[in-house]
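Here is subunit A:
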Amino acid sequence: MTLWLHILVLGLLASLAGALWRVWHGPAQSDRMMAAQLVGTGGVAVLSVLAALQDWDLLVVALALAVLAALAAVGFVKAQTPDSAGDPEETPPPTGGDRRSRAVRATAHGD
Partner candidate 1 sequence: MTALVIVLALPLAGALAVIALPVRAAVPVALSATALTALSALVLAASVWQGGPVTLMVGGWQPPLGIALQADGLAAALIVMSALVVGAVAMAAWFEMAAARAGPRAAFGFWPLMLLLWGALNAVYVSRDLFNLYVGLELLSLAAVALVAISGTAQALVAALRYMIFALAGSLLYLAGVVLVYAGHGTLDIGLLSARSPAPGDALALGLMTAGLLAKTALFPFHVWLPPAHASAPAPASALLSALVPKASFLILIRLWFEAMPELASTAALLMLAGLGAIAVIWGGVLALVQSRLKLIVAYSTVAQLGYMFLVFPLAGGDGSAQPWAAGAWTGAMFQALSHGLAKAAMFLVAGICIAAVGSDRLGDLRGLARALPMTGFAFALAAITLMGLPPSGGFTAKYLLMTSAFAAGQWPWALVLAGGGLLAAAYLYRPLAALFTRDARLPVHPVARAWQGVPLALAALAVLLGLLSAAPFDLLQIGRPEPAVEGL
Partner candidate 2 sequence: MSLALDLALCGLILCVALGAVVGRGVFRSVIFFITYGLLLAIGWARLGAKDVALAEAAIGAGLTGVLLLTAHGRLRRMSVERAPRVGPNPMAATTGIAVALALGWAWFALPAPTAPDLAAALPLTGMGNPVTGVLLHFRAWDTLLESIVLLAALLGVWMLARDVDWHAPLGLRYHARPGGVLASFGRLLPPIGLSFGSYLVWAGADGTGGAFQGGTVLAAVVLVAMMAGVLPPPRVAQGGLRAALVVGPGVFLLSGLLAVALGMGFLTLPPAVAKPATLIIEVALTVSIAVTLAVLVIGPPDDKEPVR
């Protein structure tokens, strides 16, 4: 069992490395933020496995990470709103809020 849990952690770390690849490449800020969110969930998983491996007390740390998992992302979406203090759901989505219109907008704004 110990060996398997080690392998499991290594596998999860590999999955996190993939998420970090997306953090590096972006291209949009939301991509980076979501990838960081995956690292957070993966971190909770790694800590849970480590708890089974080393000491169940570590679940407290995993729980703390889970409680705080959304904190950074909430800060991110706040910072994206026009006054840095709003809620992305307050503004109606652009008409036909599909990918294509967004792509058009993105080109219009340039990079």
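We take it that a contact is a pair of C-beta atoms (placed from the backbone, for glycine too) under 8 Å apart; a residue touches a chain by one contact, two chains touch by 3 or more; residues count from 1.
Picked so that all candidates are chains of the complex that A comes from, given by their letters.
Not measured: the values here are computed from a predicted model.
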{"item": "Neighbour of subunit A by the touch rule, complex-wide, chosen among 1 or 2", "value": "2"}
{"item": "Touch list for subunit A against partner candidate 2, complex", "value": "3, 6-7, 9-10, 13-14, 16-17, 20, 23-24, 26, 29, 32-33, 35-36, 39-40, 43, 46-47, 50, 54-55, 57-58, 60-61, 63-65, 67-68, 70-72, 74-80, 83-87, 89-90"}
